[in-house]
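Shown here is a partial selection of chains from the complex, left in place.
Every chain is named by a letter (A and B) in the order it is written, and numbering of its residues begins at 1.
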Amino acid sequence: MSRVLGQRCARQLLPRARAAAGRRTYAAAAAPAFDWQDPLSSKSLLTEEEQAISETAERYCQEQLAPRVLQAYRDENYDKKILEEMGELGLLGSSIEGYGCAGVSTVAGGLITRAVERVDSGYRSGMSVQSSLVMGGIHEFGSEELKEKYLPGMAKGKILGAFGLTEPNHGSDPGSMETTAKPHPTKEGYYSLSGSKTWITNSPISDVLLVWAKLAETGKIRGFLVDRKDCPAGTLETPAIKNKNGLRASITGMIHLDNCPVPKEHMFPEVEGLRGPFSCLNSARYGIALGVMGALEDCIDRARTYSLERKQFKGNPLAKYQLVQKKLADAATDAAYGTLAAIQVGKLKDQGLATPEMISMVKRQNCDRALHHARVLQEIFGGNAVSDEYGIGRHVANLYVTQTYEGQSDIHSLILGRAITGIQAFV
Amino acid sequence: MSRVLGQRCARQLLPRARAAAGRRTYAAAAAPAFDWQDPLSSKSLLTEEEQAISETAERYCQEQLAPRVLQAYRDENYDKKILEEMGELGLLGSSIEGYGCAGVSTVAGGLITRAVERVDSGYRSGMSVQSSLVMGGIHEFGSEELKEKYLPGMAKGKILGAFGLTEPNHGSDPGSMETTAKPHPTKEGYYSLSGSKTWITNSPISDVLLVWAKLAETGKIRGFLVDRKDCPAGTLETPAIKNKNGLRASITGMIHLDNCPVPKEHMFPEVEGLRGPFSCLNSARYGIALGVMGALEDCIDRARTYSLERKQFKGNPLAKYQLVQKKLADAATDAAYGTLAAIQVGKLKDQGLATPEMISMVKRQNCDRALHHARVLQEIFGGNAVSDEYGIGRHVANLYVTQTYEGQSDIHSLILGRAITGIQAFV
């Protein structure tokens, strides 16, 4: 385990009372017993380090994030301090080696996203952008100078990143982007960037923006690291998008670039075309695939508890009804299956054996099934689910978003269809 | 047609420009052409009066309600004036004969709810409570004095009603209610009511509350009309429930009764047991069955428009993609089927041939299918659906509630199952 995360784990692994009854426990059972929280014993596939990291992350999330999400979601407010807290724990950019990062396995990184998304997909989104999209992008494609300049601060959550790919008219088809970079007309050694990006998580609070733009000279897409503090007034605007239906505990905005000067060294040196952004997205998608399992598991936990406590018709708990039990069984099954599949892909990724289609598969399926079951489990709450205090409505709203971003579900179907048939059907 | 509504229709049927392109038009086509807005020509089943009423209601809703719903939903605010406006148009208690009500057919009443719910299920809920649950209840079970005292003002939207059946611990099983009425210890000729009701639409703004309580002397459920202005301070509280996940454009609250004195003449004279509230609910459920078809049709309209305008991959509109077309075809089919079924049940109701199970069937199926398709159509918007300005996310959130209130979907399944098999399976 990395030093950073390792120290934390050691410190936090001291014996302590579990916060609330009914919460997950992590002790390994000696005799084989069915654990509804991990029905197919996915934990048996984890290294000790991965288990320890998972516990650390779960503990932080339950103790520090869970208590503030209800109000944050109501107010559509994202507390920047969260990224600092995560940074202190070593949770940011955790699978990067060096530069102050923890250097843990892909699966361990996924377990962190799962812990965060068990609380809220918006919190996980804020972290994914920082960790996978921006830090991951800099680490994979940036020059050594850029890495040294930005990664350590980002790992601590002191420098916040945003990832600018999607444009207002080009959601599923980023290859048609309109943002351009051309040699700056007046500033030597600078490019001038112009264009608009939308649905950009963290953009309003970001310090550094990884913006993808077409280089005028070549027509090829290149990555640019835009440092807000160096942008002249009026060249960079990042207005927030408000009144969202979901992910309200994360902050989302646009990026408007108007002849914004960016030093040539802030262009990623080699990567051209969609390979760059797609590689970043691949990492983020992996995190989503395991992350949404956390949200689904929280829905199961909440629905199970509710069904045991709520009594109807002669004092029977709802849990006694067949129609309720089937909902729980179906959800638990897909949670267990999706977790195994995501762990498998993570292991393959660390061995260099994962393909983008594998990630399309687990991202699509896990998001689809998490959304589906969250909705079905919500029915167990009847009208009470309308109150936001039961939490499940928030997961339902959030999971819709996870299904559509970083590759809408149907698009991933067609990616898989192409891989299976060899024929492209995007039209 | 009734005088009240008839005059309005006449006035509003003068030729006028249609507000917005792409909106529904109402002229009958001469040659048989497929109308995606009414695929199986349900209009051919309506009388001229019913068509005229529908047009009047649609026009009011599109012109007066549609422009304010976005902000109302954001702010969780319900404008009481809406009920007054509806009252002026004769839309309240429309199927009641006399007492200032329009006296139109059950189907006509359903077409009004459809028009309102095409804008928002919350607005329809506010109207349903006034029209079906309270006015309907008074008309069916109240004494002549109560009818004359309350119905005309309610029909005008000057007196607002609420319907208190559901209790915090008894959602699907109202027979276990705990609210009681007993002879008032000090006020002669009064009952004293105590207990709590929850999830009561309009309760915070209501003038008169139809409360169902167990009469201590008999243990039987009876209906009481509680007039707020006559309640001593501290005996009636109706706090609002805030931070709802859906139906945010309607106002919802609780009812707390603490030894509240209610004159004996305000108890419904004859009806005992659950027959009273179930009869009221039956009327309201009918309105929901046709109402949610309006919400679904609005989702289809919005998704269709979006799919024609949004271009991806070589400039093709989304509407060109098979996966999108199938979503639209599936939704249009269920909208057409559900509309026919609801019209059929309305006609049977006016002939005295409808049974509660028929209403369970159309309420359940239409809510389930509307919710399902709204969610599927939402996928067409991709990430953009997260912005509340596209409207579809609001319908998705609202329709969840319609599926759970006035009989959660599974409960209606079991009512149908009992009718089919003769065996009760609630327990």
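Criterion: a contact is a pair of C-beta atoms (placed from the backbone, for glycine too) under 8 Å apart; a residue touches a chain by one contact, two chains touch by 3 or more.
The shown structure was predicted, so the numbers you read here are calculated from the model rather than taken from an experiment.
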Full complex stoichiometry, one sequence, with 2 displayed, works out to 4
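The definition used in the following text is that only the chains that are shown with their structure count from here on.
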Chain A contacts chain B in the complex at 74, 166, 169-173, 176, 199, 241, 243-247, 252, 311-314, 316, 321, 323, 375, 378-379, 382-389, 393-394, 396-397, 400-401, 403-405, 408-410, 413, 426-427
